[in-house]
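Only a part of the assembly is drawn; its chains keep their places, and the rest are absent.
Lettered A and B in written order, each chain numbered from 1.
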Amino acid sequence: MTHAVRPSLARRLLAEGVGTALLVAIVIGSGIAAQTLSPDDVGLQLLENAIATAFGLTVLILMLGPVSGAHFNPVVSLADWWVGRSRGRGLTLGEVGTYSIAQILGGSLGAVLANVMFAVPTALSTHDRATGAHLVSEVVATAGLITVILSLARTGRGALAAPAVGAYIGAAYWFTSSTSFANPAVTIGRMFSDTFAGIAPGSVAPFIAAQVVGMGVGVALSLALYPDAGDAADEVVVPALDEDDATS
Amino acid sequence: MTHAVRPSLARRLLAEGVGTALLVAIVIGSGIAAQTLSPDDVGLQLLENAIATAFGLTVLILMLGPVSGAHFNPVVSLADWWVGRSRGRGLTLGEVGTYSIAQILGGSLGAVLANVMFAVPTALSTHDRATGAHLVSEVVATAGLITVILSLARTGRGALAAPAVGAYIGAAYWFTSSTSFANPAVTIGRMFSDTFAGIAPGSVAPFIAAQVVGMGVGVALSLALYPDAGDAADEVVVPALDEDDATS
């Protein structure tokens, strides 16, 4: 693990924006297709949505990880800063801010892109989701996501983050009642499509609050399991390229 | 394969408890979601449950393997002691006991967590499962699981245990009539939810007995295939970290 020179911030923000846009387009687009093509069984719709998301998210992390880390998720960026802050590793707090803006903009544009691909109007979702059970689910889902990512980074297995995060989300669609948003930027993006994967604006703030709590639980759990996890903050989500590649 | 210093017992028990809790939460939670969302086809419910479990179990082993070996299963811990006992490898019998307690406690709490995430009351399952065909199935399922794990450890491919065990359980949900519990801690945990994945208390003891028999069959088969399998007991389920990592 050499500490490579990172790609420029502009390229990293491009990667975070494009990646989050495509992630939301995958989530919403496959949701629309599922809802349209399997109208009689909501479980089958969710299965189709989950498989498309697991496969697609894995590929996006493979594709963009070497540029920006492929966070696509403000709470992942925040956790990266947090665990690395006292060791001079990971993102700076300023970078967390710019990453988050790119992620949120990207996520919102991704919803519009999905709507266009399916000739569906862009409209605010009317799907209320904020129940107590759903919020507990978001805490659990986000805590698990953070723990998976930090565990792999700490043990030098960042190259496995792509399939692991994809499979994790594919499972979490099912083992939580909220279908595991676990990502503030994706949650905001999913407001902008009144389809299967949408979320009503009134449910967004409680979901994000639960996700932030889940991030805290995940960081605490990760540090209990791997006390030196912060040393690996530079490797979130994927290991950095070696210097020759990264400076290009 | 250097023989690394292991993480402290406390951290290993935390990993076994958390991992088994999340495993049971995945099994039961996805079962509830499947039952609710696909009410008309039990096979589709099992497909959804199996895919979520295969993906989730793979991720849990990736996440926690470097800490504790990611057994999450008393018969795996017991087999690890058994094959390694005469060579000074694997867990001690005392560690098998503490691992098992952590696994059973974790599994039971995981059931409660799933119930909470789906706003379902925690109650004893009324799902009787102990038929002759189911018990034969548990013997076969457990024997296969043990053989997969010991074979990979013996041949230095412990890093493949995560996807291999996930895929094995995903298949075994289907090729056995019992849907392959193959794990006493998970069996006990699944008592505490009267939903799709539950098991009535009266079926638990026969299931566990069959699993212990299956473990014996699996160990015997593993030693017939790989006579020196015991040398690799330290590598169950995943290869140990190198010393620098493991002492942290």
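As a convention for this text, contacts are C-beta pairs under 8 Å (C-beta built on N, C-alpha and C of every residue); 3 or more make two chains touch, one makes a residue touch a chain.
On a predicted model such as this, the values are computed, not experimentally measured, just so you know.
Peer 1: Number of identical chains in the whole complex, 2 of which are shown?
Peer 2: This complex, considered in full, is made up of 4 identical copies.
In this text, only the chains that are shown with their structure count from here on.
Peer 1: Chain A and chain B are the same sequence; what rotation (0 to 180°, nearest 5) superposes their CA atoms?
Peer 2: Chain A sits rotated relative to chain B by 90 degrees.
Peer 1: Indicate the whole-number Å distance between the mean C-alpha point of chain A and the mean C-alpha point of chain B.
Peer 2: About 28 Å, centre to centre.
Peer 1: State the interface residues of chain B toward chain A in the complex, per the touch definition above.
Peer 2: Chain B residues touching chain A: 11, 14-15, 18, 22, 25-26, 29-30, 32-34, 36-41, 44-45, 47-49, 51-53, 55-56, 58-59, 62-64, 66-67, 113-114, 116-119, 166, 241, 245, 248.
Peer 1: Give the list of chain A residues in touch with chain B in this complex.
Peer 2: 41-44, 46-47, 50-51, 54, 131-133, 136-137, 140, 144, 147-148, 151-152, 155-157, 160, 164, 167-168, 170-177, 221, 224-228
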